[in-house]
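A single protein chain has been omitted from the complex, and every remaining protein chain is retained in its original position.
So that you can tell them apart, the chains are marked A and B in the order they are listed, and the count of residues begins at 1 in each.
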Amino acid sequence: MRLPRRVAFALLAFAAALLLLPLGGDRFWIQFAGKAMISCIFAVSLDLLVGYGGMVSLAHAAFFGLAGYLLAGLSNGLGISSFVLTLPLCLLGATAAALAIGWLSLRTSGAYFVMVTLAFTEMLFHVFNEAPGLGGSDGVFVSARPFAGRTAPYYAIWIALVAVFVLLQRAVQAPFGRVLVGIRLNEPRMRSLGYATRRYKLLAFVLGGAIAGLSGYLDAALYGFVNPAQLGWRQSGLVLVTVLLGGKGTLYGPMLGALLLAVLGQFAERITEYWSALIGSVAIAAVLFVPAGLAGLLRGSRG
Amino acid sequence: MTLSLFALQILNGVESGLLLFLVASGLTLIFGVLGVLNFAHGAFYMLGAYVAYWISERTGSFLAAVLIGLPVMVGLGWLIEKLAISRLYARDHLAQVLLTYGLVLVLNDLSRALFGSEVHGVATPAALSGTVALGEAQTWPVYRAFTSLACLGVAVAIRQVLLHTRFGMRVRAGAVNGEMVEALGIDVRRLLSILFAAGAGLAALAGMLAAPLTTVYPGIGDGVLIVSFVVVVIGGIGSVKGAFLGAMLVGLADTFGKVLLPGLSGAIVYAVMAAVLLFRPRGLFGEPAEAR
Partner (left out) sequence: MSAPTLSRRALIAAGGAASGLLLSRRAFAASKAKLRIGLLLPYSGTYAALGNNITEGMKLAAREHDGKLGGREIEWVAVDDESDPAKAPANVNKLVIGEKVDVLTGPVHSGVAMAMMQIVRQENTLTIVTNAGAQAVTGSLCAPHVFRTSFSNWQTSHPCADVVLKDGRKKAVLMFWNYSFGQESMAAFKEGYAKGGGSIVKEIPVPFPSTEFQAHLSEIAALKPDAVFVFFAGAGAAKFVKDYAAAGLRDKVPLYGSGFLTEGVLSAQGQAAEGVKTTLHYADSLDNPTNHRFREAFKKATSREADVYAVAGYDTVNVLAQALARVQGDTSARKDLIAAIESVRVDSPRGPFRFSKAHNPVQNVYLRQVKAGREVVLGVAQKDAEDPASGCAMAT
C-alpha cells in the first residue's frame, strides 16, 4: 500500500503550493484553502475507519463538533486559550468521547452499528442544541482564539494536515493497518488466527475520532464559531460522501474528495441554486458508476 | 402532573407514536427483507406531505389528496426501486447509505423546485376540525383522533396481510432468510418491488396524514427518518411487531420528555435506544441470526 510515485510527487507539489498561498493570495482564498485543508484532515481520519477498517460510522461529526465546543468552553468559560493548553485538552476530550462511543457501538455490528453511531451523533446534536447554557441553536463564539492573526491559523492547519497524513500513512503500512484490513475482509478468520479484532477496531475508531477532533479544533480556531449543526448526521453523511467520492482505502483519495466538494460548494451556488441536488447526484453517480472514487479513476486512467 | 394531564399526554404520545409506526413499519420491512439501509425513506414521507398539500390546495378536498396521492406515491416507490434500489441488493452498507443519502438531497431540492421553499400549511378537513372535550379542562383536536384511528386501522391491516396472506407469508419468510425464499422458487424480484413500493406508500400516507399537523417544507422527512431508524433498531430489524412497540416507546418518551425535561427532550429518544441496545444488541424482537 505504498504511495505510487506519481501520487507522492503530486502531493508534495500540492503541499508546496498551499505553503506559498498566503504570500500572495487573496484573503478569501486563503480562508477557503484553510477550510479545505480542515475538510481533508476530517475526511482522511474517516478513511481509516471506513476504507481500512470497514466500519461505516455516522458518529464522526460528533468528535469534530465536540472538540470545537471544548475549545469554546475553555476559552469562554475558563479563559484558557493558548494552543499549548487547549490543543491537548480538546484532543483528549475527543479521544475520550471516541473511546466511549466506540466501545458502546462496537458491541453491535453491521447495520446496527451504522444506526447506533447515527444515534450517538444525533444525541450529542440535541444536547448542544437544546440544553441550557450550551449556546443553543445559535452556536457559541470562541472569545479568544489559540492562533492570533490570519496566517498563524493557516500554517497550524497546514502542519496538522501534513502530520496527520504522514502518521496515517505509517499506521496503515504498519502491521496495525494490515490487521485492520484483514478484519475488514474477513473478521471471523482474523479472530480464529488469534487477533483481538474488537480491540483493533476500537483503536482505529479512537484514532480516527481523535483526528476528527483535531480538525474540529482547528475549524473552531479558524472561524471562532461552533454550532450544533456541526455535530449532526448530515455532517457525518457529507464526510462519508467525501470519502467515497475520493476513493476509500487510499488516504489521499478522500483528500481529493474533500477538495472537489469544497470547490464544488464554492462555485455550485453560482451555477445553480439546487446545488444540494448536484452533490446528491454526484454521490449517486459515484456509488453506481465510480465506486472506487476519484483515486480509482486516476489509477485507471494511467493504466 | 395531575392524572388527567398524565392521561392526555399518554394520548399525545400514542398519537405521535402511531404516525411514527406507519413510517417505521415500511422501513423495518425494507431493511429486514430487502436488506437495504434506506435513508431515502423520509423523503417519501415528505413527498407524501407535499402531494397532499398540492392536491388539497387545488381540489379543496383532503380526501381527494389522499385517494389520488397514495397511488401516485406507491408508483413512485416502485419506480425508484426499479431504477436505484435494486442495484443496492448486492452492495455493502456504505454504498447503500451513500446512494440513498444522495437520493434524499436530490428529492429535497426537487420539492424545492416544484413547490417552492416556503412553508406551506395544509388545512385540516372541515369535518374533522372540531375538538373533543376530555374532562373539564382538556380538549383534544378531532383530527388527531382521526389520524390515530387511521394509523391503528393500517396497523391492523398490515397484521392481517402479514399473518393471513400468501404474500405476507413470503414477506415474513424473506425477513428471516431471503436466500431460502429464493431457493423455494418464489419470484423474489417481484416480492421486493411490491414490498418497497408498499413501504414507500406507508411512509407517504404518514406524511399525508401528518401534513395538517406539521406544515410542509423541504426537509421535514429528515427528522422523521432519524427517529424511524431509532424505532426500527429498538424494535428489531425486520419485525413489524417490534416497530409498533418501538414506535409507542419513542412516541411516549418524546412526549413526556418534552414536558418533563425540556432541555434534553431531543436527546432522550437516543438515550432510550442506546439503553435498549446495550441489553439487547439486536433490538427487542430482532432476529438472533446474523444481522444484514
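Everything that follows uses one rule, which is that contacts are C-beta pairs under 8 Å (C-beta built on N, C-alpha and C of every residue); 3 or more make two chains touch, one makes a residue touch a chain.
If you're wondering where the values come from, they're calculated on a predicted model, not measured in any experiment.
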Option touching the unshown chain, where B:Leu5, B:Ala126, B:Ala157 or B:Leu184 are the choices: B:Leu5
Hidden partner chain, touching residue among B:Tyr217, B:Phe244, B:Tyr270 or B:Phe285: B:Tyr217
Interface with the undisplayed chain - residues on chain A: 5-7, 9-10, 13-14, 17-18, 20-21, 24-31, 33, 129-130, 136-139, 141, 223-225, 227-230, 256, 259, 263, 273, 298
Footprint left on chain B by the chain that the document does not show: 1-2, 4-5, 8-9, 12-13, 15-16, 112, 117-119, 121, 124, 129, 131, 133, 137-141, 143-144, 213-215, 217-218, 255, 258-259, 262-263, 266
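One rule holds for everything that comes next: only the chains that are shown with their structure count from here on.
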Inter-chain centre distance, chain A versus chain B - centres from mean C-alpha coordinates, in Å: 32
Chain B - residues contacting chain A, complex: 31, 37, 39, 84, 87, 91, 93-95, 97-99, 101-106, 108-110, 112-113, 222, 226, 229-230, 232-233, 237, 262-267, 270-271, 273-274, 277-278, 281-283, 290-292
Contact footprint of chain B on chain A as seen in their complex: 50, 56, 58, 104, 107-112, 114-116, 118-120, 122-127, 129-132, 233-234, 237, 240-241, 244, 248, 274, 276-277, 279-284, 286-288, 291
